[in-house]
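What you see is the complex with one protein chain gone and the rest in place.
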Amino acid sequence: MMTIGKAKLGLYWACSCGGCDIATLNIHEKILEVDAAFEIVFWPVAMDAKVKDVEAMPDGSIDLMLFNGGIRTTENEEMAHLLRRKSKILVAFGSCASEGCIPGLANLSPVSSIFDVSYSATPTTENPQNIRPTITWQAPEGELHLPGLFPVLRTLDQVVPVDYYIPGCPPESEEIAAVIEQVTQVLDGKASLPPKGSTLGAGKSTVCDECKRTKNVKEIHQFVRIQSLERIDPELCLLEQGLPCNGPATRSGCGALCPQVSAQCIGCHGPAEGVIDYGARLMSAFASVIASNDPKEIGQILDGIPDPAGQFYRFNLAKSLLRSGRQAWEGLEEGK
Amino acid sequence: MAAESETKQPQERIGVYVCHCGSNIAGTVDVAEVARWAGEELKDDGVVVSRDYKFMCSSLGQEMIQKDIVEQGLTRVVVAACSPHLHEATFRNACARAGMNPYLCELVSIREQCSWVHTDKAKATEKSKAILAGGVLRVARDTPLEPMRVPIHPDVLVVGGGVTGIQAALELANGGKHVYLVEKDSTLGGHMAQLDKTFPTLDCSACILTPRMVSAGNHPNITLLTWSEVTGVSGYVGNFTITIRKKARFVREDLCNGCGVCTEKCPKKVVDDGFEAGLGYRKAVYTAFPQAVPKYPVIDVENCTYFIKGTCKACEKFCPTGAIDFNQEDEILTVPVGNIILATGYQTFDARRIPQYGYGRLANVFTSMEFERLSNAAGPTGGKVTLRDGKTTPKTVGIIHCVGSRDKKYNEYCSAICCMQSLKFAHVVKERTGAQVYEFYIDMRTPGKSYDEFYLRNLEEGVLFVRGRVAEVTDVARLPGEEGKLIIQAEDSLIGKQRRIPVDMVILSTGLEPRDDAKEVAKLFGISCSADGWYIERHVKLEPISTMTEGVFIAGCVVGPKDIPASVAQGSAVAARVYQYIQQGEISLEPYRATINAEECSGCRICNDLCPFNAISYHEEEQVSEVNPALCQGCGTCVSACPAGAITGWGFSDEQILAQIEGLMAVRS
Partner (left out) sequence: MSDPLDGKTFEPVIIGFTCNWCSYRAADMAGMARMKYPPNIRLVRVMCSGRLDPTFIFKAFASGADGVMVTGCHPGDCHYIEQNYKLMRRFILMQRTLEQMGIEPGRLKLTWASAAEGAKFSEEVTNMVEEVRRLGPLNWPSAETMDEWMAKEPSIETEERP
């Protein structure tokens, strides 16, 4: 794939925290290479641009679009469709776009309770009239519009076709740099694009592959919080020490940074290659090696994970087979 | 493992065949409609041919499939008919004969699981469509598989030297096959050697058993390893490696001539809890009984003065051939065998668990094994039936059936031999002492050849029978005539009254139980026990001596309580089966196996301990785990546990099962 002049690069953020953009900036000197190879045509966090500018671009003219953030509002969805039309290669960039990430956990709550917490319940909120956002509102100056909030968060590929995925919350700057490098090679005609649907920048195995800790045959007698351990063995596998480390199910490529400093992996780097439901894999793995055959004892050991949905689906609830809790959509089936 | 966005493959050409099974299916399911529906609605899923026929398993039915494979270029076949347990092999073989890999053929049950269990025709038809859809979506994701062929090593391991093990070993050895006969005890014979007479013929047990023992001991094709235990089993059918610990006898077999002087001279007397059931004594250096095979004695280190204090050594001093060797060590042997026969027998129920029967507390309450030794001519009283004092002849004897058997508190099953055993005891007591004998029974179970006639004989000999479970055996007298006696209190259910019958001696017909180490031994050999602890046969009626583990067979009481003729029959049966395998030279194993993708494996080792067949090993260097396909039995537990999804379960892959679920849910009114 050869382009005339510099290739066009776009970055967009939907329902996200901004970390992916910071991670991109964090590639340090490589940003100069980016500048050399690409013309950044749209990056709301870093430069001024209007949606109508994007609408004016010819379809397919953005060579590489790095889209981070999940689809939670009507604006997110509109932009997803728009940017898909305008991009040659659309990448679900980071955990939010790929699998829902932390905002996806809101899929365990109905919108009404999300609003209650956001607009009433927190101690520092003063909203005596219980005001809630509305899509349209008459101001003296005219009618104002707000994007609507969907009942659940969806991943980018649940809304538009996606070409590639880069996992991570955020993706490691090295991984981003590697992907930029890979795409630059393609643009120079020195390499070909990987098959559509591939995951870029990351490894083929799981975090355990990169983790330097000693791994023995697994036999779990307890799950504990890190604070309750008197001492963490710096050499031994964290799971074997009772910490529910998600490393075994989480894709490699991040360098196993967290377990190296005795922080158990929380699973931000997505599922391993070919896995359909991350949480299912992980819970199956943990449960299979619990060292007990007595249901009562097993229950007690599992009490050490008081929030299984959070533990096993922290980053990928929106991409799981069930996609959300029933609480989020109950009532919708009767029509609104 | 396919990525979620499936790579486009050329679509399969699937043939669907819906069987009427006469009216078995067609009577409830509209099979023509199901076939028509599949042909139309499942076209996009690859169905190119959809037929229904009266009997798919018939030769005409099979030919129909074969014709379509050839003429229509079918790449997959789904038959909706009876249970795969019946005809999966039939249809797979039919497909194989037509040139299609047999593992690309699925049989889904719309009979056992639909037409036979539902009455609403509309719902049964709808469910059949769903089942068929599940099959079609699954079969599209089947992969061609090849069964594994493994060679069979001609040697055989027989564990257990009782009558069953001896029978199996002799049958094989006489057929020219080499057998390792491993026995935990110091001699062959098992429990049968302890018995006095055997029912119903009242043959002397040792007289009929010892010639067999001698044959087995002398047979050129039998390597006899007594005082030995299997400590390790690895490998798979046709190719096992067995580790055997031959415990030190402290007697050199190459020098010992069995003269018995050592035993004579040994000053240490020990209560014989083994062979004599605690009723007699033996020495610290001993043979279990005079006709023991092999004849070499063993030294009991826990009771030998030399091993305890370092003194004595009388046996060494007096041995004419210098065969005593206090420095002898256990020997570890590793041998290859192709098949394993487990005939490790039973143990008797511990009557102490029923305290109200007084065993262990009341002197003249005996267990059945104790009574066998008591009445045995070679036993501690020379065959005289006496009370515990060894002198007094009882005038009344009570025999209690079902001790520990048929009892929700202990073992629910019937121990099969105790009724006959009790009748035997009654007869022996009457014959030797002329005592009054009472039998306390629940039912009389005498089904075998000449068994019921034996019961009749007992009746004619004047044995008295009380039908009712015994409540207790006590020495506390309450009524006149009970002083100094043991009183058996039981309900006589035939007359509807409680009875208290004073006797001098009580014999508890204790039931049979699996041995204490049965579960451990089962695990060692990779087979399973039922909840009771007896070893599980592959099929209760049709495969009574094979297990679910290829190459491991079971025979005799270890499978469940049975009498001597049945045990001997099973010994011969298991030998015949093993002989068949050896003669075939090789065996074909189902290709349901797991494999680990080394690139995707992270070496987390979560799978390592999940395999009861030890098929998963971890390579330290490469830091990946691997499944040995020959050991893998295809359960799929590791497949579902792998957090990286790096393990594939061939024949039951994720893709196949998920597709089947989709298909099953696709039909809903």
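By letter and in written order, the chains are A and B; residue numbering begins at 1 in each of them.
Assume a contact is a pair of C-beta atoms (placed from the backbone, for glycine too) under 8 Å apart; a residue touches a chain by one contact, two chains touch by 3 or more.
Predicted model, so just to flag it, every value in this text is computed and none were measured.
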Notebook entry, point to check: Which listed residue (B:Asp142, B:Glu550 or B:Asp654) would be found touching the missing chain in the intact complex?
Noted result: B:Asp654
Next item on the list: With the full complex in mind, choose from B:Lys43, B:Lys67, B:His85 or B:Lys395 the residue touching the hidden chain.
Entry: B:His85
Notebook entry, point to check: In terms of residues, what is the contact footprint of the unshown chain on chain A?
Noted result: 73-74, 77, 108, 111-112, 115, 129-135, 137, 148-152, 154, 158, 276-277, 279-281, 283-284, 286-288, 290, 292-293, 295, 298-299, 302, 305, 307-309, 312, 320-327, 329-330, 332-334, 336
Check: What residues on chain B make contact with the chain left out of this view?
Finding: 83-85, 109, 111-114, 116-120, 123-124, 126-127, 130-131, 134, 523, 526-531, 536, 540, 548, 592, 610, 612-613, 633-637, 639-641, 649, 652, 654, 657-658, 660-662, 664-665, 668
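In this section, only the chains that are shown with their structure count from here on.
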Next item on the list: Could you give the separation in Å between the centres of chain A and chain B, each centre being the mean of its C-alpha atoms?
Entry: 54
Checklist line | Residues of chain A touching chain B in the complex | finding: 195-198, 204-209, 215-219, 247-249, 252, 271-276, 281-282, 284-285, 288-289
Notebook entry, point to check: Residues of chain B touching chain A in their complex?
Noted result: 1-5, 7, 599-606, 608-610, 618, 623, 637, 640-646, 654, 658
